[in-house]
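The following block contains the structure, expressed as structure tokens.
In this view, the complex is presented without one of its protein chains, the others remaining in place.
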Amino acid sequence: MSREHLKRFRTPYPDYNVLAKWDTPSFDDVTRRVIAHRLEHVPKRRFLDEAQYALLRAVMDTVLPQPERSEADRIPLEALLDEKLAMNLTDGTRHKDVLTQREAWPRGLAAIDAEAHAMHGRGFLSLSADERHSVLEAIDTGRVDGEHWKGLVPKSFFRHVLLKQAVKIYYSHPAAWNEIGFGGPAAPRGYLRLGPDMRDPWEAEEKRRPQEAEDLSEDET
Amino acid sequence: MSAIASDAEFTLRATKGRAPNVFRRGEWVPMREYDENEPVDFAIVGTGCGGSVLAARLAEAGFSVVAFDAGAFYRPLEDFASDEAEQEKLYWLDERISGGNDPLEFGSNNSGKCVGGTTVHFQMVALRFRPEWFKSRTALGYGHDWPVDWREMWRYYAIAENDMKIAGPVRYPWGPKRGRYPYREHELSASALVLARGAEAMGVKWTTTPTASLSAPRGEAHPCVNRGFCKIGCATNAKQSMLVTYVPRALAAGAEIRDLAMVGRIETGPDGRATGVHYHRDGKWRFQKAKNVVASGYSIETPRLLLNSASEKHPDGLANSSGLVGKALMAHTNNAVWGIMNEEIRWYKGPPSLAVCEHWNYVDEGKDFDGGYSFMSQGPLPTDFATTLVENEGPFGADLRNWMAHYNHMAGLKIVGETMPNDDNRVELSDEKDRLGLPIPKVTFSLSDNDKRLAAHAEDFMSRMLEAAGGSNLFHTASTAHLMGGCRMGDDPATSVVDASGRSWDIDNLFVCDGSLFPTAGGVNPSMTIVANSLRIADRIIAMGKRGELSQSAAADGKRGA
Partner (left out) sequence: MQAMAGGLAVAAGVGLLAAGGKPPSRASKLAAGGAALLAASVVADSAMEHYRGNYKKPAMHVAPIAAAITLATAVATLVSARGARVKTAIFGGAVTTGLFGLGFHVKNILERPGGLSFNNLFYRAPFGAPGALLLAGLAGIGAVDAQAADTCGTVRLRHGSGRLLGALTAFGLFGLTAEIGLLHFRGAFHNKLMYLPVSALPLNAVSIAYAVARPGCRHERQAAGWLAGTMGLAVAGTGLHAYGVSRNMGGFSNWTQNLFQGPPVAAPPSLAGIAMIGLAALDLVTPGSEPE
């Protein structure tokens, strides 16, 4: 098992702030309205109960830890996900014999907590970051007790529901665009310099190479 | 997604004698309107590459046409944000139940819901079928033959390419000679150069992808500025979707477009012939009388509509005497290989798939499978790539953020792989109802062994190519893209739903015109073939009209019944 998750994440683009382009031709009115809403509007908890919500936050902090960000700067994954569930926004596909997202999330969260008890004798919330990581890793590799999951396929829930929803929210946030050096909004102004190692002045500058990536295929068994 | 960007999803725009001018902010074009109680010549359900093309051509030929779309009528310049989450408004997000061994993903993957259809969020890859695929049963020994000669299709491809000002290479390296593309190819991006470099290392041909994005101005449309948000809606109007090509043409020629209008049922009379469509708009169900009805809702909604229109005369659904409505649904395998490059690629810039290799579409030796595949360079936006990464490989924690920090160094090659038509892959109606009371479609899809062998071959070949181009830390992902089939056209009423003109074998004034007509899938993105086929069908319908074979003339009925 790798210790990769204990490394602190370092962005290759420490000086880049996509929002600095707010008043440039890279942003148009409709995009400014949409992004402003995303930044200003942190939805109140509506769908999950308080305990589920706290558990969701702990899970989100394990799959996408943001230790370098203050509470105010943190991307509020649990709040945005709860809103999706409250509004029942779906992606147009409901897998046959698979629970709907409103059924799947509470059940999946409960199962994660049950796995924590089974593995460490304590609830997920009282585990260390390392222990939390090990619980989710066990779920992703299928080394879990199907009993807790009541019809959910652990790995499938973890990847196709939990991780998928988490990254869709996380990488929709300007703070995430900054850390990966994504150009962000680009209308009316797009880009001129398209070749390898070519960068327009309004794109992120890579100050250091990205950290060594753990080989994904090695994980495959 | 929300009223923050625009009111188009909640407010009728094509109404009161006008429709949005897609080329200007806040402006309108005049629109002719038709009485619901006065039968129009054609009621067309859907405005994608089937419906809008037909609407434009039939209106230009003087027919009265009303085209319905369940989605909104956007003005790209003011309604499309540079934002993945916001642009989900372009997708068909109504629930569909997906089953089988390899359940399909809908929504962003293959289904659009707005005027202009799925082309508003397609990736603009504008390829032609290999000629032999139109006779794949006879010439290549698999699938079904199309009831069309490739040379006829070749003529219509040229018209379609000119109508959409496809930007493509001066000389295309595969297949029989084709004329020069109307616009010149785009500048290659770094991600496209990865494919080019890899192809030259492997000794196979490559070319700039013919792309439905303007490389020079056209009328009021701006040329491409390489913003790279093509797949989620072009705010520049460079992308030649149906919304900015055939839809304005249809309006100018006197067709009416009804936005936010969901057609739920085609009505048939006591004689079994179509009399019009029931549609839901502005809070209530309405009925439009029509002399002819065309279903152009693509491979899920067209079968769903035909099945849901069952009547006493047609107990199994309309046009379904063969029992084939909804069957032989196809997708393309979309397997990909991804790797980290030493140089910065920044694949978010420019049209995402600017280089293509069709080698394995045109070479038959060395394959352990039927069919072919093309593959293209890639440029997914952040959440698109992140979901691909986690769903296939499952990294999480700091490792996930670290992987995503390689975003600007990533390159990928992804196939459009042919799948075999199989009657078990199908669209049916479920017992559940949606919010309009319409039955939710249930889709079953499984890959065949042949499809899997094709995908494995592609993964191996592309891995070697990406490595040759300098990629490291390679990983593979599997998914599907596009929809085809479900209402096959053919020469025999027993083995097809409609004839070569898209006319139903069972009901002479009911037509199908969209991607559901495909007897086989081919190894290329389907949009240009759908457009070309729709242009062909339009000419056939116009010719039928001239010969008095359409249902508006009394003589027609007797002729065809036999």
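In order of appearance the chains are A and B, and numbering begins at 1 in each one.
Rule of thumb we're sticking to: contacts are C-beta pairs under 8 Å (C-beta built on N, C-alpha and C of every residue); 3 or more make two chains touch, one makes a residue touch a chain.
Treat the numbers as computed from the prediction; the structure is a model and nothing was measured.
Colleague: Return the single residue from B:17, B:62, B:217 or B:548 that touches the missing chain.
Modeller: Hidden-chain contact among the options goes to B:217.
Colleague: Going by the touch rule given at the top, which residues of subunit A touch the chain that is not shown?
Modeller: Residue positions of subunit A that touch the missing chain: 25, 187-193, 198-199, 201-202.
Colleague: On subunit B, what residues meet the omitted chain?
Modeller: Looking at subunit B, the ones touching the missing chain are residues 165, 169-170, 182-185, 187-188, 193, 196-197, 199-200, 206, 208, 215-218, 222-223, 225, 236, 238.
Here is the rule we go by: only the chains that are shown with their structure count from here on.
Colleague: Where on subunit A is subunit B touching in the complex?
Modeller: Where subunit A meets subunit B, its residues are 2, 4-9, 11-12, 27-31, 33-35, 37-38, 62-65, 89-97, 133, 136, 140, 155, 158-160, 163-164, 166-168, 170-172, 176-177, 179-192, 194-199, 203-204, 206, 210-211, 213-217, 219-220.
Colleague: Over in the complex, which subunit B residues touch subunit A? Could you list them?
Modeller: 1-2, 4-6, 78-86, 88, 91-100, 103-108, 111, 187-190, 193, 224-229, 235-236, 340-341, 343-346, 348-350, 381-383, 386-387, 389-391, 393-409, 442, 473-476
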